[in-house]
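Right, I'll just put the structure down here and ask away after.
Complex shown without one protein chain; remaining protein chains in place.
The block that comes next holds subunit A.
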Amino acid sequence: MSSDKPLTRQQMAEIVAADIPDGAYVNLGIGQPTMVADYLKPGSGVVLHTENGMLGMGPPAVGDQIDPDLTNAGKQPVTELPGASYFHHADSFAMMRGGHLDVCIMGAFQVSARGDLANWSTGAPDAIPAVGGAMDLAIGAKQVFVMMSLFAKDGKPKLVPDCTYPLTGKACVSRLYTDVASFRIDADGVHLLDTYGISRDELAARLDVPFT
């Protein structure tokens, strides 16, 4: 999808969904990544993993479907699809750490030019640290896709030469989807895939990270 305007959150989710290979096993992080599920093609065969012990997670539960024993990682009620399976936490993270998940999608505070990810703590002295499964996912999934705004509210880029926030994982992000541009990150560096409402030159001027 090309656009001459910055993408909405829905459009970002639609673009990410289109890049998920058919039949992939995918973990969607809490928050914005959850929206990707709404744009998966029927028949894509994509199977959703939730780290609290399920493959084959279905859409949010409503009304009579709500079962307190069936929730996603955000503790929201969800449904199960035919072919679903349940397993305990150690198995759930073993399948993650063991490289069996194809893609995980997460939000971020910062991503570095080497693919380092910072998304669990701002490092503020009074913050209560809480990491959940983010560090396990970051190094476990075969590919880590990040969705975020490219610039913070103060205009500072969140794609940076080196993360200043505490790291979640090193060299783990392979794709970065933002409201104004999407990137591929690999051992060679950062590669621009597409822009939305910003020119390549303006992007280069506003980022401290070189890209091809």
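The definition used in the following text is that contacts are C-beta pairs under 8 Å (C-beta built on N, C-alpha and C of every residue); 3 or more make two chains touch, one makes a residue touch a chain; residues count from 1.
One rule holds for everything that comes next: contacts and distances are computed from a predicted model.
Chemist: With one chain of the assembly withheld, which option in "Transport permease protein", "3-oxoadipate CoA-transferase subunit A", "Glutamyl-tRNA(Gln) amidotransferase subunit A" or "Carbohydrate ABC transporter ATP-binding protein (CUT1 family)" matches that chain's UniProt protein name?
Modeler: Answer from the record: the omitted chain is "3-oxoadipate CoA-transferase subunit A".
Chemist: Pick out which of A:Asp69, A:Asp154, A:Asp188 or A:Asp201 touches the chain that's been left out of the picture.
Modeler: Residue touching the chain left out of view: A:Asp69.
Chemist: For the chain that's not shown, point to the residue among A:Met96, A:Val146, A:Val160 or A:Ile198 touching it.
Modeler: Spelled out, the listed residue whose C-beta touches the missing chain is A:Met96.
Chemist: Provide the residue numbers of subunit A that touch the chain removed from this figure.
Modeler: So the residues of subunit A touching the missing chain come out as 50-54, 67-71, 75, 80, 86-90, 92-94, 96-97, 116, 121, 126, 128-136, 139-140, 166-170.
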